[in-house]
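Below is one structure, written out as structure tokens; comments come after it.
Yeah, one chain of the complex is gone here, protein chain that is, but the others are all in their spots.
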Amino acid sequence: MADSTPRLRVGMVGYAFMGAAHSHAWRTAHRFFELPLTPELTAIAGRNPAGVADAALRMGWHSTETDWHRLVERDDIDLIDICTPGDTHREIAIAALRAGKHVLCEKPLANSVAEAEEMATVAREAAEQGTFAMCGFTYRRVPAIALAKRFVEEGRIGQIRHVRAQYLQDWLSDENAPLTWRMDKSKAGSGALGDIGAHIIDLAQWVTGSDIVGLSAITKTFVTERPVGGDKVGLGGTGASDGEKGPVTVDDAAAFTARFSDGAIGVFEATRFALGRKNAIRLEVNGSKGSIAFDFEDMNVLEFFDGTDDAEAQGFRRIIVTEPVHPYVGNWWPAGHGLGYEHGFTHQVVDLVRDLAAGAQPRPSFDDALQVQRVLAAVEESAEASSAWQPIEKEEGR
Amino acid sequence: MADSTPRLRVGMVGYAFMGAAHSHAWRTAHRFFELPLTPELTAIAGRNPAGVADAALRMGWHSTETDWHRLVERDDIDLIDICTPGDTHREIAIAALRAGKHVLCEKPLANSVAEAEEMATVAREAAEQGTFAMCGFTYRRVPAIALAKRFVEEGRIGQIRHVRAQYLQDWLSDENAPLTWRMDKSKAGSGALGDIGAHIIDLAQWVTGSDIVGLSAITKTFVTERPVGGDKVGLGGTGASDGEKGPVTVDDAAAFTARFSDGAIGVFEATRFALGRKNAIRLEVNGSKGSIAFDFEDMNVLEFFDGTDDAEAQGFRRIIVTEPVHPYVGNWWPAGHGLGYEHGFTHQVVDLVRDLAAGAQPRPSFDDALQVQRVLAAVEESAEASSAWQPIEKEEGR
Amino acid sequence: MADSTPRLRVGMVGYAFMGAAHSHAWRTAHRFFELPLTPELTAIAGRNPAGVADAALRMGWHSTETDWHRLVERDDIDLIDICTPGDTHREIAIAALRAGKHVLCEKPLANSVAEAEEMATVAREAAEQGTFAMCGFTYRRVPAIALAKRFVEEGRIGQIRHVRAQYLQDWLSDENAPLTWRMDKSKAGSGALGDIGAHIIDLAQWVTGSDIVGLSAITKTFVTERPVGGDKVGLGGTGASDGEKGPVTVDDAAAFTARFSDGAIGVFEATRFALGRKNAIRLEVNGSKGSIAFDFEDMNVLEFFDGTDDAEAQGFRRIIVTEPVHPYVGNWWPAGHGLGYEHGFTHQVVDLVRDLAAGAQPRPSFDDALQVQRVLAAVEESAEASSAWQPIEKEEGR
Partner (left out) sequence: MADSTPRLRVGMVGYAFMGAAHSHAWRTAHRFFELPLTPELTAIAGRNPAGVADAALRMGWHSTETDWHRLVERDDIDLIDICTPGDTHREIAIAALRAGKHVLCEKPLANSVAEAEEMATVAREAAEQGTFAMCGFTYRRVPAIALAKRFVEEGRIGQIRHVRAQYLQDWLSDENAPLTWRMDKSKAGSGALGDIGAHIIDLAQWVTGSDIVGLSAITKTFVTERPVGGDKVGLGGTGASDGEKGPVTVDDAAAFTARFSDGAIGVFEATRFALGRKNAIRLEVNGSKGSIAFDFEDMNVLEFFDGTDDAEAQGFRRIIVTEPVHPYVGNWWPAGHGLGYEHGFTHQVVDLVRDLAAGAQPRPSFDDALQVQRVLAAVEESAEASSAWQPIEKEEGR
């Protein structure tokens, strides 16, 4: 059936794990949500002609490019969606914004603060022309996390005192797991820190509405070299693994204590070596009136302790965040019919498209992502300086 | 990009909750799974011209019909997907099968054993011609449930002794929740029993590989009349609710004890009045070697107790069913990135399409669903006969 | 230090598992609770002279008897505590009451309704003389259960609709577990039904304040014969286990559906074959305003769903029942410092001693226990009559 809604024509760069998640979101958002612009999967870019053709077919894109510069130049594209490793973000994002395309860029925003600052500057300039950039800290759009944010804003938590944030995975526990681009500092920027630590830094700051103003950190690489040739995801990968090993140049784990602008203290930990924890994004916030706790391994649930309940009946509530009153979920299924990982991406598209149609800055902005980048850099600096305290300068653009 | 895979052209009847779930599955399955036939959302049928046009646009169907007979007659349709209330299943399914269309029919198969028997008979005849019918007991395709089935088949559970199955919802707890077709026996056949009890009956029998051979039941209607005019889902509904009330003609809850063909005993309970339980499909199976437990409110998890573990380290394992080795999930996201309710429907499409391409009978067949219908009927008969024991005759066609 | 509080001089019969639990309670209650009478462990009786002497020393009793008749006759005993198998309860309890001793009798009250009726009659007569009898349904005094009862009484649950009660153990899952008196109908009366099913029947009725008025049941003996000679607990046991097997004459599992006097329906299950469940006493009650759920495997917790919470923040609360405001626990440790199984026995002594000092009937009375006995009998009758519905007559004495 013909749809008369205006289109948002999307061009995507990269088609690995993130590309699949984004494509699904672009295909699905308008099926469940009223959108002012209907996303169109106009073109996808990748260096390998066969690979990108196959991806286009599988993921539903109408055309392909083998050079992202071509994508950025096309007149029939309104938005560039960047799903490539971090070392390419700066160049693509800036080119796209300067070409007048909106940008959705996967996290972390860049591999250094310098890159991120440049990107944020260009994004601010573009925004004045009505061209907007957003960074994909997708977990903000998990309904239980969005509900946690709402609870803080409603004053249910009161004055925040503690933030406890962990992102625990275990896929590198095995010492023989192969080397990929994610363990190569030149491509990935950092290891667990930027890949997954960035998420909990963003979540903690966003949910509490308060920024990290200083921290002390340690990092650790448990396995310093790994078998070469296992790069199955990402842009490249060459094969050949006859016992050869290559160096791991990133952290396997990072941990830090932090102070927030509102007086709270925080403890953060990101690792790929927590055997048995598959994707445990955990966030607990304790305030003067209430507490919230979340674990992505039970992602449809938010735990909430209301300190104003009568004394004999106080306890953490296991809120199954699937009621019509909860963020996003009313557009999906009846109560109790849980959502999955990919729904965060769909919700991200929903919010992004609505903001673009309204001429509003979508969040997290590049300035928001730059602030996360500053925290990531401070973690690395502190870890290199025997955990010396690193203050984080306030991000002016936010 | 042009796709050279042959098509499976689908026509769907009904576009409420189930229609949305099925449409999403038809749109999505080939994006994540290699399929021998690519589903095409050819046409959708519904009585209301505006409603069906809107649904087609929203759900992605290429054309519409306002009379399902027309859909069944169309040459460009290979499969009829029936998402309407139970009182219409028999007529549509039989017409479709006789017209040489494959059929996917939502559960419960019918509103009576007589209807179901007729449907199963026609399905058996059609199968001889290579036209197949399947019933939509979708929860079989939740990965954790499929893993439970695998564990039984692998012998990890041993001789089964106990089955404990509950389907607990609470959306009718409020006495002022409005009357809908789901509380009207003429349309829905039964209440909690057929709507949700059917699911746990199917799951328990499928996972254990054993049939219920007799049972003793009670049913209960807690709220016997409700405000008229709230029929927001379904085919019709007229509005007008100025204090008028209408009778609830179905059960609010049903419970029964059962014996299985392999000597196990079972306890079943289905209700819409378990305040606080949103969609708690719970299945626990205890055997001589192991036990499994599942709760849909934590749907990515299967609990497994292995009685052969060494004594000091025995305990129910919380298996997060998101590893590549687990059923279905390897085609989605990395480990730990959970799936949602709708994925069961997508997996159902995957299995159905593969079976159709192979000329194999997809399961659950109409014979499987007829057997569930016999159990449902036995529950009603026992409840009406002061819980007198009702033997269930063996279904020959299975 | 000399204690001037009057004494309650206790004589106990039996010194196995229950004897140890009761002894600990008699020794401990006045250490944590203000009691009007200080329990004195005056004498313990058992048939084996060496065994009873050893038990007395270990458990702290001042003297011994090898014939319970002697204990009942002693002038320096105020209360007889019966911790023997069910086949001896009637004779000891009646003799004690007639000798003017208060009685605390372990559950189930007796092995038949006829015995229980006789005991209840004698208890009623004795009560008129100020001599009181109590039955040891100890789980009533687990703080989380007592809190559940309080919530029902406070109206937090509203009109009760569902009761879901399970007592799941697994110690007979192993087919080679030896035969003991607990599998001998002549000694134990019944199997899982009377041993553990009695507890959930009592709990369900007590917490809801409503009686079971009818039921339909099944029972099952999974392993019909077992190796002889394993009777390590209990009064007797002979040894000799060279491959010899003896018959199991009781049920391994029992399940029933029930209707309550207030209109609720219930589902009950008791088994010793739920592999992996060690002592899972589970009680869930769903009402029109709230729900409660308990599992003894997490015994310091009561789950509570308050349907009057605002919609976005509803969820089962995990109440850790260790706050000073909670039943019993204020006398023990600071908040969060959990209690164990044995504390229920200590609380039972506390309540019993206070009632005796006040001249009040302690609960559960023999009439309360007789009513449970009627439910147990109805289960057996229904199971023998192909699950035919068995009404339960109202117990007049309660």
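Just so it is clear, A, B and C label the chains in written order, and each chain counts residues from 1 on its own.
Please note the rule applied: a contact is a pair of C-beta atoms (placed from the backbone, for glycine too) under 8 Å apart; a residue touches a chain by one contact, two chains touch by 3 or more.
These numbers were taken from a predicted model, which means no experiment stands behind them.
*Asks:* Touch as defined at the start, partner being the missing chain; which of C:A21, C:A45 or C:L275 qualifies?
*Replies:* In the complete complex, the chain left out is touched by residue C:A21.
*Asks:* For the chain not shown, which residue from C:R7, C:R58, C:R98 or C:K394 touches it across the whole complex?
*Replies:* Of these options, the touching residue for the absent chain is C:R58.
*Asks:* Among the options A:A253, A:L302, A:I319 or A:V349, which residue touches the chain absent from this view?
*Replies:* Of the listed residues, the one touching the omitted chain is A:A253.
*Asks:* In the full complex, which of A:A274, A:M299, A:V353 or A:L370 touches the chain missing from this view?
*Replies:* For the chain that is not drawn, the touching residue is A:A274.
*Asks:* Kindly state which of the options A:K220, A:K245 or A:R354 is in contact with the chain not pictured.
*Replies:* Checking each option in A:K220, A:K245 or A:R354, the one touching the absent chain turns out to be A:K220.
*Asks:* If I consider the whole complex, including the chain that's not displayed, which of A:R124, A:H162 or A:K245 touches that chain?
*Replies:* Checking each option in A:R124, A:H162 or A:K245, the one touching the absent chain turns out to be A:H162.
*Asks:* Touching the absent chain: which residues on subunit B qualify?
*Replies:* Residues in contact with the chain left out: 147, 150-151, 156, 301-304, 306, 309, 311-320, 323, 325-326.
*Asks:* Where does subunit C touch the missing chain, residue by residue?
*Replies:* Residue positions of subunit C that touch the missing chain: 1-3, 17, 20-21, 23-24, 27-28, 31-32, 53, 56-64, 169, 171, 277-280, 296-301, 320, 322-323, 332-343.
*Asks:* For subunit A, which residues reach the chain that was dropped from this view?
*Replies:* Against the left-out chain, subunit A lists 161-162, 164, 166, 170, 173, 175, 216-218, 220, 222, 253, 255-257, 259, 263, 265, 267, 269, 271, 273-277, 284, 286-291, 305, 307, 314-316, 386-389.
As a working rule, only the chains that are shown with their structure count from here on.
*Asks:* Once the Cα atoms of subunit A and subunit B are superposed, what angle does the rotation have, between 0 and 180 degrees and to the nearest 5?
*Replies:* Angle of the fitting rotation, subunit A to subunit B: 180 degrees.
*Asks:* Taking the mean of the CA coordinates per chain, how far is subunit A from subunit C in Å?
*Replies:* Between these chains, centre-to-centre, one finds 55 Å.
*Asks:* How many angstrom lie between the CA centroids of subunit B and subunit C, rounded to a whole number?
*Replies:* It comes to 42 Å between the two C-alpha centres.
*Asks:* So which bits of subunit C are touching at least two other chains?
*Replies:* 314-316
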